[in-house]
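With one protein chain withheld, the remaining protein chains of the complex are depicted in position.
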Amino acid sequence: MANLMEDEVFMAFTTYAAIVILKMMLMAPLTAYYRITRGSYANEEDVSRKSAEEKKKLLKAHPDVERARRCHQNDLENVIPFMLIGLLYALTGPELSAALLHFRLFAGCRIFHTISYITVLPQPSRGLSWILGMLVTFSMAYRVLSTVLLL
Amino acid sequence: MANLMEDEVFMAFTTYAAIVILKMMLMAPLTAYYRITRGSYANEEDVSRKSAEEKKKLLKAHPDVERARRCHQNDLENVIPFMLIGLLYALTGPELSAALLHFRLFAGCRIFHTISYITVLPQPSRGLSWILGMLVTFSMAYRVLSTVLLL
Partner (left out) sequence: MANLMEDEVFMAFTTYAAIVILKMMLMAPLTAYYRITRGSYANEEDVSRKSAEEKKKLLKAHPDVERARRCHQNDLENVIPFMLIGLLYALTGPELSAALLHFRLFAGCRIFHTISYITVLPQPSRGLSWILGMLVTFSMAYRVLSTVLLL
């Protein structure tokens, strides 16, 4: 088994995969932070100690919380396909330099995507980083399907 | 490492996994297409050049956009478990014919599920393709747990 972790491409994949997944997971504490500072909760038991009037107020959606949630959702829709396709891609034995280019580009895109989403940078910064990240995954999927095809 | 990609079951898994993930990823451009043609956006910076009145209109939800998003969400909830269970299933060394049956059935179900969701086919077409896809994943999970069990 150890031989997988001795392969340089697989080591590079592991590194960048862990980085983008950690980035994605950090959206949850960020959402929690916005929920607390903006006073916007989704569950009644989270505001159980408050008066009925306060509860009503605290259970309303807040734009900052919704923005963080949309960003998290976009990560789920893009980072997880990258991970799964990337795992298969790493197993097809690509050149280390080509693999690193894919992984670095994707990680950079997603970090920039989150920054532009949360800090509300003007478009097309968010749109372009989203599309470029997807193209990286499509490029890896193309390599996977052109190397291994058994229908 | 190369020996994984020389295994026929793993090659079949790789092929169908890439297909269903690509299908899932295509929901994002479809949602973007509906957002543009139906004029329904989620973020203020996406409509920054419009007048205040137009903005209000463009930031409302549209049924077609919401439908594409629900379909995408259903893919996340079903395709990703299939991928992860399928990866473990492929490693348990099943018969190629049995594995192909699982993978083909699942891919067929999900493609039909998307068609019936987006083109609003009458029920139970969407419901049945959803349930059949889940049963395929359950069947693979059963094989995984009955072959490998270390609690």
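Note that the chains take the letters A and B in the order they are written out, and that residue 1 is the start of every chain.
Note that contacts are C-beta pairs under 8 Å (C-beta built on N, C-alpha and C of every residue); 3 or more make two chains touch, one makes a residue touch a chain.
Bear in mind the structure is a predicted one, so any value in this text is a computation, not a measurement.
**Q** List the chain B residues touching the unshown chain?
**A** Residues 3-4, 7, 10, 67, 70, 76-78, 80-81, 84-85, 87-88, 91-93, 120-123, 126, 134, 137-138, 141, 144-145, 147-151 of chain B touch the chain that is not shown.
**Q** What chain A residues would touch the chain not displayed?
**A** The missing chain touches chain A at positions 1-2, 4-5, 8, 11-12, 14-15, 17-19, 21-22, 24-25, 28, 42-46, 48, 72, 76, 80, 83-84, 87.
Note that in this section only the chains that are shown with their structure count from here on.
**Q** If you fit chain A onto chain B using the CA atoms, what's the rotation angle, as a multiple of 5 degrees?
**A** It works out to 120 degrees.
**Q** At what distance in angstrom does the C-alpha mean of chain B lie from that of chain A?
**A** Taking the mean C-alpha position of each chain, the two centres sit 17 Å apart.
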